[in-house]
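Have a look at this one before I ask anything.
Entry: chain A
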Amino acid sequence: MTFFAKFCIPFIIGTVFLFAVVLIKYLTWLRDLPKSDLKLIIRGIPTPRTLAAVWEVVCESLLHRRIFRVNPMLGYMHMSLAFGWFLLIAVGWIETVAYLGLRWVPLQGHVFFKYFVPLNGITEHKPLFDFAMDALLLFVLSGVGLAWFKRMRSRALGMKRTTKHILFDRIALSALWCIFPVRLLAESITAAIYGGGSFLTGGIGSGLASIMSVNTLTLLYEPIWWLYSIALGTFFVAMPFSRYMHIFTEIPLIFLRHYRLKPEDKEKSYDNFEVEACSRCGICIDPCQLQLQLGINDVQSVYFLRDRRYNMLQQKIANNCLMCGRCEQTCPVGINLNTLRLNSRTSMRNIPNEGRYNYLRGLDRSQGEGQVGYFAGCMTLLTPNTMTSMQRIFEAAHEKVWWADKEGGVCCGRPLRLTGETDSAQKMVDYNKALFAKHNITTLVTSCPICLRVLRDEYNLEGIEVLHHSEYILRLMRQGRLRVRYSSELSFTYHDPCELGRGSGIYDEPRAVIEAIGQLLEPEHNRKNAFCCGSSVANTAINDAQQLTIAQHVAAELDSTGAETVVTACPQCKKAIVRGSKRQVMDLSEIVAQNLR
Partner candidate 1 sequence: MINFGFSISKPRTIDIDRNNLHKSNEIMHEMPELQTCIGCGTCTATCTAGNLTEFNFRKVHTLVRRGEYQGAYVEMNKCMLCGKCRLLCPRGINTRGVVMLIKRKLGDF
Partner candidate 2 sequence: MKRSSWTDYQKDIADDNYYYARSCIRQNFFPGSEKVFLDILSKDLGRNIFDDPLHTSCTGIGYHSDVVPLETIMTVVARQFALMSEAGYENFTSSCITSFGIYTELLNTWEEFPETEERTRENLYKATGREFKIPKNLSHTSDVIFHHREEIARKAVRKLVNVHTGEPLRVVEHIGCHYAKIFPKKGVGGSEFPYVLAGMVESWGGEIVDYPERRHCCGFGFRNYLVQANRGYSVANSHKKLESMAPFKPDFIVCNCPGCTMFLDKWQYTIAEMEGTTYGQNGQGIPVLSYEEMAGLVLGYDPWVLGMQMHQVDVEPLLDKLGVEYDPSAKYLGRNGKYIGRPERAIVNSCSEDTLYKIRR
Partner candidate 3 sequence: MAKYFDMLLEDVRLREGLTACMNCGVCTAVCPAAAFYNYDPRQIVCMVQTRDDATIEALLKSETIWYCGECMSCRPRCPRGNTPAYVIQALRTLSQKLGFFVESEKGRQQLALKRAIGDNILRTGYCLTPRNIRPELHPEQGTVWKWIIDNDEQIYGQFTSVYGKEGAGALRKCSDETMEEIHKIFEVTGGKEFFDAIEQHSDRKAREMGFDGANEEYFMEVYTRNSNEHY
């Protein structure tokens, strides 16, 4: 039996190339992993996590469950292509076995089985397999059709924007779009000449036979199989350099993730898996407020990852992100978009410390004494009402408080961290840590979610509980140390600060506090889907007018709830929303202090 024809060469080259490149990539990445990560993998393999990973691979890589959740149509498209193709290969293999029994057949023998069947003089047909294969082909083709349609009319698929692609993507995409239609034609022509095929290939085949002479069909026969092979070969060659690398990369990624690997402050080899697992589906573009409200559409995570992957990342792209985390919520691959962007910024901007911030040495401007420390944060100093409200709350609860920065202190380090100047940020962290330790506090309250984030995640304050003031106030209320008046006359709406909500997972505490005072009216986008106020310290690229535009959008939505007061729990958000809102905008602490009983 022969399982070789000249037309197979493009396919064979493509396949060998693909597997070689993918293998080299993975091995290099794995080799470059830090020791600690390797240890995690080795320890993780003999655990149930491996099974969980396998299950997730099936659910995600084949069935694309997460995309389904975001957008069923898009989910179907991805599933039909991935799962359909997978089944074509799997069923095709079974078909081969069914025809030839268990024997070794070279890869191209499986792929181009329909070609080799008549060549090897097999005349028998297995209608069941024909039907199954035709059905699967149709399944895949429906996905291809949707993809075409999405390219032309993305909105019809519920996506406002699709990704703009690079050359390799376009080559791979074109090849991919050809593969299945050409396969359909090739198998149909084969069916027209040699018979066989089911409702699809058989149907088209007999149709073709009725309008074309056998000579014409024979003339087309070889070229169309060549074309199929070339399409496959091209796709495979382009694939490792294109976004389709995600098809494979997602699989090891899922395993590594189950072994608890994750991106960190500084770029590392593991990041490659995340970066190349991005399918550039573009789902991250839509929720991005820079796109939504400012019409900026070349900076989103998909472009960031693309640029990073091809080493063409510019600071103006890396810096143009609010880091609100809205895209991370929707990413079907679950890539840690913020962390990756942050460590890119770090690579671009971090400079090993040259004795900077030496002026912090020996500095202590704190006041008061107490077990509870209050860290206002720089921004809170610009919203003095929050400060005085906190003071009233502390007094009402008879809390003795140590004020870390009432007269101006040292920044928490989060803003530097967000711009990538990690080592500089560490200076702030070290300073403030030492300050907290010096004053023997057990609880640290802050009213700035930006500070909260870094105080919790990076300070590792042993023996000190870090609370956002919303948590702290709620606790006081529940302990009965703080009593507030309730009035149904009062209506509030609440803006979730990014760093507090998505960043720290604090959604319920501020709401509970508000509901103890008055009626809470939720805006359309809230909790995980809440909008960013636009003034995020993470974005150093947009200008003031752009910040204002976002703030106005956000404020309009908050205003439209009809609540008389807009409440937020972040000084930065307050400052931003005030610029756009027609209502009074208050910090959570202010409404509490005003309604103390």
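How were these candidates chosen? In short, all candidates are chains of the complex that A comes from, given by their letters.
In this section, a contact is a pair of C-beta atoms (placed from the backbone, for glycine too) under 8 Å apart; a residue touches a chain by one contact, two chains touch by 3 or more; residues count from 1.
On a predicted model such as this, the values are computed, not experimentally measured, just so you know.
Q: Which candidate, 1, 2 or 3, sits against chain A in this complex?
A: Among 1, 2 or 3, contact with chain A goes to 1.
Q: Within the complex, which stretch of chain A touches candidate 1?
A: 315, 319, 348-349, 351, 354, 356-357, 359-360, 363, 378-379, 381-382, 408-411, 413, 415-416, 419, 421, 424, 428, 535, 537, 540-545, 548, 572, 575
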